[in-house]
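A single protein chain has been omitted; all remaining protein chains appear in their positions.
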Amino acid sequence: MINKQVQSPAKAVEDIFDGATVMIGGFGEAGSPIELIHALIDQGAKGLTVVSNNCGSGEVGLAALLKAQRVAKVVCSFPRTANSTVFPDLYHSGKIELELVPQGTLAERIRAGGAGIPAFFTPAAVGTPLAECKESRVFDGKEFVMERGLKADFALIKGKLADTHGNVVYNKTARNFGPIMAMGSKVAIVQVERVVEPGEIDPEIVVTPGIFTDRVVEVANPAHESALVAAGVCYP
Amino acid sequence: MINKQVQSPAKAVEDIFDGATVMIGGFGEAGSPIELIHALIDQGAKGLTVVSNNCGSGEVGLAALLKAQRVAKVVCSFPRTANSTVFPDLYHSGKIELELVPQGTLAERIRAGGAGIPAFFTPAAVGTPLAECKESRVFDGKEFVMERGLKADFALIKGKLADTHGNVVYNKTARNFGPIMAMGSKVAIVQVERVVEPGEIDPEIVVTPGIFTDRVVEVANPAHESALVAAGVCYP
Amino acid sequence: MTQPTNTTGWTREQMAQRLAQDIPNGSYVNLGIGIPELVAKFVPEGRTLIYHTENGLLGMGPSPAEGQGDPELINAGKRHVTANPGAAFFHHADSFSMIRGGHIDLCVLGAMQVSKDGDLANWSTGEPDAIPAVGGAMDLVAGVKSVYVITQHCTKTGDPKLVDSCTYPLTGRGVINRIYTDLAVIDVTPDGFRLVELSPGVEFEYVQQRTGAPLLPIQ
Partner (left out) sequence: MTQPTNTTGWTREQMAQRLAQDIPNGSYVNLGIGIPELVAKFVPEGRTLIYHTENGLLGMGPSPAEGQGDPELINAGKRHVTANPGAAFFHHADSFSMIRGGHIDLCVLGAMQVSKDGDLANWSTGEPDAIPAVGGAMDLVAGVKSVYVITQHCTKTGDPKLVDSCTYPLTGRGVINRIYTDLAVIDVTPDGFRLVELSPGVEFEYVQQRTGAPLLPIQ
């Protein structure tokens, strides 16, 4: 008997420790695991390194986690957002460190971390400030920069549906970083609208096989970041 | 209007040229695109480099292509097969070159080729004869060997169902190398049991997005290698 | 070089329309945010393009009707979009494999500066107080087969955007193939900028004066 379901977001994130590296899924609001992030705010872990494509908007979800000053460093491709002053304020006051990574390099580093690849070469960023101080090398007459695989202690991910073995399917473009962050993290925590029994998801359509998933938690009606921001919600 | 369907296996492989590198999908008989291989035998291209996990069985499919002496070199993880003397005979008589690659390294090299990654590091084969003469490097105290991405001119792949845009789904463990070979080849040719209109495959369950596929061809009732071998078939 | 924004030449829509003529049927295309997005509206009848958005969708369709959007079906600009028949969803590593692996035929981007060697600067002014943010631009220019820029010929203050060498931080080195501006279509060649076409009523000298490097005549 294998059952990876946990009963609440709070339970799902209870062992995230101070200083942990946490991958957080989502591209903009699509795929942002808001309920898991809010549970992490409640839980109190601090000094975190967050790996995420963006830095959230308004003062909910990821932006609220930053606002609460729980994050020492973000590894991110696009921390600027129209509707948030949280990251800019922290950045300008020197309260948060930023490692800026091209989006495709970020994705590939996460996948590499999960696939046991310690380093790989990419043409992205060659000749730009983001490749300064990085090892570069010519293959077949073209220059590439070496990038390292990226691993995290935890990942917070939003799926659509999961079974108790941890097989996950996603919703549309909310898939984005979820599958690779499940691979790249030691403990992948996935919130889904519904958890079902093994056998209820066709093995041909599983996107994240259960081996990459450690905990699934049901959030039947997940909030949408844009709706919360429009309503002026500030968490907590 | 985009329509990648071609009318016959013969038409699908007509421009494969002498000396081309051809990736051929399949693990054992599962996913082996027998009808495309037979069309390639009929077509006559020679001096090929074949990238494939195995070397076929009996004297049909891939084994028949080897037997016809169209293949100068195989890049392969497991060329030994219970039911075939074709590869051993060619190998012992010096008529074929073998590049032996660990299976996971082979898969990752093909994916890397398709993903624009010219090289990566893997722990597989470190300290073994297969890593001799290869560059190695220590990351975080552990030794890794550098492997190069692998690209092909063509790929021959067996799917289950495709649409005219080239989106493909597979059948069970016949999926194996198909999706990555579609990525790693310039011209990916996929045989499927049925070609449908765009929209008939749910975008959530597409395994190979159409961008990786160049031609799809219907083979309604594909032969199974084991059945042909059991029946004593020798192609052509 | 500081002069009022010119009122001569193509409008943004006309620039997009001009570019759209040059995209072959069946191309896989990634359109950047801003003017590049306009290109989709002007694809000639009878041609089908397949749009890739790097956040995991191939076969992106137009924006949905007001109020019909799905917050989990968005494009790289985070705007609501739709999925056309024949679409596919995939994760970010697969999406950037399409980009980095050279599977996308064309990418259209905005620019702050393009150099005569095809260098592009479009992600940062390099000002110390700016929040750096790069997104997928560096991956796109490094991986996509052809990279076109669509931009006003000069900045709002009248400075040329086509320059001898970029002063802003680079997005990529030697990556731009062609530039569509309000004044002209210009190729980046091994010899530098070469004029392909002038917008109606605009003369070569007028464009040369507003270009920060020598402009070769139409070949």
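In order of appearance the chains are A, B and C, and numbering begins at 1 in each one.
Keep this in mind: a residue touches a chain if its C-beta (ideal position, glycine included) is under 8 Å from a C-beta of that chain, and two chains touch if they have at least 3 such contacts.
Quick caveat: nothing in here was measured; it's all calculated off a predicted structure.
One chain is not depicted; across the entire complex it touches A, B. Shown as candidates are B:Pro9, B:Gly31, B:Gly58 or B:Gly116; the residue that touches the absent chain is B:Gly31.
The chain not shown here is touched by just one of B:Glu35, B:Glu59, B:Glu108 or B:Glu204, and that residue is B:Glu108. Here the missing chain is touched by one residue of B:Pro9, B:Pro33, B:Pro118 or B:Gly178, and it is B:Gly178.
The chain not displayed touches chain A at residues 1-2, 111, 113-117, 163-165, 167, 183, 197-199, 203-204, 206, 209-212. In the full complex, chain B touches the omitted chain through residues 27-31, 53, 77-80, 87-88, 91-92, 98, 100-108, 110-111, 122-130, 170-180, 207, 224-227.
Keep this in mind: only the chains that are shown with their structure count from here on.
Across the two interfaces under comparison, A-C and B-C, the one joined by more C-beta contacts turns out to be A-C.
Chain B and chain C have CA centres that are 36 Å apart. Looking at chain B, one finds that residues 115-117, 204 touch two or more other chains. Residue positions of chain C touching 2 or more other chains, listed in rising order: 57, 83, 89-90, 93, 96, 99-100, 142-143.
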